[in-house]
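Below is one structure, written out as structure tokens, with a few remarks after it.
FYI, not all chains are in this one, though none of them got moved.
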């Protein structure tokens, strides 16, 4: 089987770029996970996984990551992205992601709600909800990105 | 290299949730693979892979999965998702997925056709087509989900 991650970090950032994909790439860089190969996952925090401030991951590594992102080409528009980790007691957690054309506060509220609901749906007591978010006001082509990167 | 899966299971379910992502999460749970980290793949059944009724996979595991899903916020609407495995003789198989705003029968017919065509395109004799499907009538926010999960 593929090894199950044992650590995670939460990141979020916004950035501009000359194309949509470059803006996404710039937001990844700004968030600190721009030189990795993100493997998108949906979206469970493995049991016992520990949060760290910063993951030391070699460039090019295959990095399981849950993320939300939004790109906009509307100058002046606010875009936001947020991720939430919902923790219960002594077991796995849930990860939820949100992105939209809204301010950061709304993104935080919505992603927190989603993580709470995901725990409730599983009948798991809510111990803690962690949120990481960003907002970005678009200049030309902007991207807001939030992620939970999983590692070993 | 990454280890190649040797087992698979076919699942499908529909569910409601308070947001689109929660509905998707609920459909995963209802289908029995809700506490995993799905890694989406396109879409070959490895040679010799054996079908099992239920995979015993630890929570949070990175689980290669081919899937189709559709979410709707139109009350009363029927949505369906289906997966098909196309088997030939003594070799790898093909996996196709379908989702749409239709009844289950149509989803089954279309995904079967797709798997047949994928085998024909490869010049592989058709030994068997396995299909798993679901339909869901939306109450508020619903999701139909069908998957082939690969495992070890």
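As written, the chains take the letters A and B, and residue 1 is the first residue of each chain.
The working rule: contacts are C-beta pairs under 8 Å (C-beta built on N, C-alpha and C of every residue); 3 or more make two chains touch, one makes a residue touch a chain.
Since this is a predicted model, take the numbers as computed values, not measurements.
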{"item": "Whole-assembly copy number, given 2 chains displayed", "value": "3"}
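Just so it is clear, only the chains that are shown with their structure count from here on.
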{"item": "Distance between the centres, which are taken as Cα means, of chain B and chain A, whole angstrom", "value": "25"}
{"item": "Chain A-touching residues of chain B, taken from the complex the two chains share", "value": "2-3, 17-19, 21-22, 24-26, 28-29, 34-40, 58-62, 64, 151-152"}
{"item": "In the complex with chain B, residue positions of chain A that touch it", "value": "1-5, 39-47, 49, 64, 66, 91-92, 94, 96-98, 110, 113-114, 117-118, 121-122, 150"}
